[in-house]
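Report on one structure; see the data block that follows.
Not every chain is included here, but those present sit where they belong.
The letters A and B name the chains in turn, as written, and every chain counts its residues from 1.
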Amino acid sequence: MNNDIILKLNADDLIMQALKEDMPNEDITTNAIIKEPVMGEVKLICKQSGIIAGLGIFERVFTLLDENSVFKCNIKDGDKVEYGQVLGSVTADIKVLLSGERTALNFLQRMSGIATYTREMVCLLENTGIKLVDTRKTTPGMRIFEKYAVTVGGGYNHRFNLSDGILLKDNHISAAGGIAKAVQMAKNYASFVRKIEVEVENLDMVKEAVNARADIIMLDNMTPEMMKEAVKLIGGRAETECSGNVTKESIELLRDVGIDYISSGALTHSSPILDLSLKELHRI
Amino acid sequence: MNNDIILKLNADDLIMQALKEDMPNEDITTNAIIKEPVMGEVKLICKQSGIIAGLGIFERVFTLLDENSVFKCNIKDGDKVEYGQVLGSVTADIKVLLSGERTALNFLQRMSGIATYTREMVCLLENTGIKLVDTRKTTPGMRIFEKYAVTVGGGYNHRFNLSDGILLKDNHISAAGGIAKAVQMAKNYASFVRKIEVEVENLDMVKEAVNARADIIMLDNMTPEMMKEAVKLIGGRAETECSGNVTKESIELLRDVGIDYISSGALTHSSPILDLSLKELHRI
């Protein structure tokens, strides 16, 4: 997201959509008051401690409104920020600062909230070697921003969408007539560059999945004990993922079951925002 | 949102965008397994008690994929739903059920989460006559859904965007040279169908705003005591709104200060989702 190509191809349309959502015609308040162009500066203030994510998107909101906007800051995505800290400043025409403020903060606050929540969960897994991964439970239209925020917080991404990863769930398996057949059908159909992941619910299914040479086995809603057994059964022949309502509260129980990945929808669907604001606007 | 015109003009593009975000090419897992059209049914299950919101959007996800999809349910937006309750069922081609599931739930869970949180806050204001209103602190691209969810929860909407409401904040006021001038400039510039709202931070500003004949006065970050005095000063000559980091925790202090409206960004930026899922998919 600090990458111009991604901004141009994948983010700009969504940022423009957000700006138009907030200004279908104009910012009437600002346009009523400010009649002449005048340069101003405003500070980005942290009102809650956490992990910052989305500085590039925050900046882009202003540069899309005015290519001469300047965002200066001494921090970068992933840094820890503290209550009261001045994170940086934006310099631009005052109209741009006033009209773009809300949209810029809406992105930055949400992305930072996700990074903050992710970092907290990642810390709970410290020294386990387990990687925390996200899900497709993202806000519609925001996936690119939310999945990026997860990585900023120290998490990892699962598949991005239904087109770029295979995950055989119970309904697929029963429709195919068993795990072996499902895996075979997936290998026949999908590009060979994709790994095959199978969701299993009990140890019999684990065995089937191993035999079917699944690349990844997702242990769904199992108890920690059952997971341990599953991991033993798999014996390194597939990567293992644990899934199912994992939250900050429940994650510690999973530290020593021996799995490779824990996925959590809460990272993107239930983290509160990180409170940030723009203050001390003044002419320069 | 249970209104075909709104769906067609304002929601469909965003729903299609969400579906394309999740299927830029196809659902490879489902397409690998399910080769022939076959009708199926799946149940919508409530996994957490709360207020449901967004049933029309949930349904629309499926009808946009297959116009013959049928969503049957005995509840309506705003109803209280309980853990374990079967909320309804969707009947459609099984591919549609599998491919649309995540997007449909992503909308419904988020909207219901907002409605649930809103309802809780509204209950804390019961018997006060105070109306709880939202803000522009919404997720980019989701405002139409989130503001609707607030109303389902019993809250009210503030202005929808920068084009359809006037709110003179400190920067506008100082740029204009005072509240009186700012209000006058706003009346000259904006359509006469708009009310003029002024944000004030102390009692002097309250007086100025009343004298300037502001329609609404927003008391920003004042203590409950100061707000009470402000309300007395205003004496019914303007509507009054209280703003500033109002959450479930802090709202009770505001019950008896005499204001008309309380606005809370948390409604849309920090409510967790309501957990819902699609289960028991079967052929029919």
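Simple rule for what comes next: a contact is a pair of C-beta atoms (placed from the backbone, for glycine too) under 8 Å apart; a residue touches a chain by one contact, two chains touch by 3 or more.
Computed from a predicted model, the values in this text were never measured in an experiment.
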item: Oligomeric copy total, full assembly; chains in place: 2; value: 6
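Operating definition for what follows: only the chains that are shown with their structure count from here on.
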item: Rounded Å distance between subunit A and subunit B, as computed from the means of their C-alpha atoms; value: 22
item: For the subunit A and subunit B complex, residues of the former touching the latter; value: 14-15, 17-18, 21-34, 94, 98-99, 102-103, 105-107, 109-110, 113, 136-143, 161-169, 171-172, 175-176, 182, 185-186, 188-190, 194, 245, 266, 269-270, 272-273, 275, 281
